[in-house]
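For reference, the structure is listed below as structure tokens.
Yeah, one chain of the complex is gone here, protein chain that is, but the others are all in their spots.
Presenting subunit A:
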Amino acid sequence: MQKMQIAVNSAPAMADFEFPEYYSFPPFFTLQPVSATRQKQLALWRDLILKYHTTQKQNTLVLHECKLWKNEEIGRELVRENIRVICDDFVENGNGEWEDEGKTRLRILWKKPEELAGDLLAWATRSGFIGQVCTLYELSSGEDSEGASFQGADEELIRRALAILEDRGQVAIFKGDTSEEDGVKFF
């Protein structure tokens, strides 16, 4: 399979991203007029946005800066109103939230909070953190969470996942001096 390797130039630390093959399908950049096809197309865009941001460890999509909208290799680009349609669909589907009223910045929920809650619990079980306490900072940026799906995730998102676990009685959350130092105990 020919996969395009496109270097992302804005941040040197970013790894190359392997684009899915449909990213080179020219009509992918034209909003499809037929409903069934368009639904499929929007789902593919959701997938792409999500995969791109999770692998790049980016939490925010800035509408006018995002590189996904344009594929120079095939000379195709989304028009502005269609970027809006795709982002609105992304939010409606629960994959993201607008950070501002003007809808220029999109917070990407790498995973839905319920999914992340499952990941957190699985990780705690696997890494022997059941019965232990760790801080929120350790969860998102600590060595122990290296490679975990929530590593580097938006703090707000992690909090929501933890709140789900707290409701189920699977964690207890303690106030720390700063929000990052809030403690989490897994049961």
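Quick note on the criterion: contacts are C-beta pairs under 8 Å (C-beta built on N, C-alpha and C of every residue); 3 or more make two chains touch, one makes a residue touch a chain; residues count from 1.
The rule is short, and it goes like this: contacts and distances are computed from a predicted model.
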{"item": "Among \"V-ATPase proteolipid subunit C-like domain-containing protein\", \"Mitochondrial import inner membrane translocase subunit\", \"Vacuolar-sorting protein SNF8\" or \"Signal peptidase complex catalytic subunit SEC11\", the UniProt name of the subunit that does not appear here", "value": "\"Vacuolar-sorting protein SNF8\""}
{"item": "Residue in contact with the excluded chain [from A:29, A:110 or A:123]", "value": "A:29"}
{"item": "Hidden partner chain, residues of subunit A it touches", "value": "1-2, 21-22, 25-30, 32-34, 36-37, 39-41, 44, 75-80"}
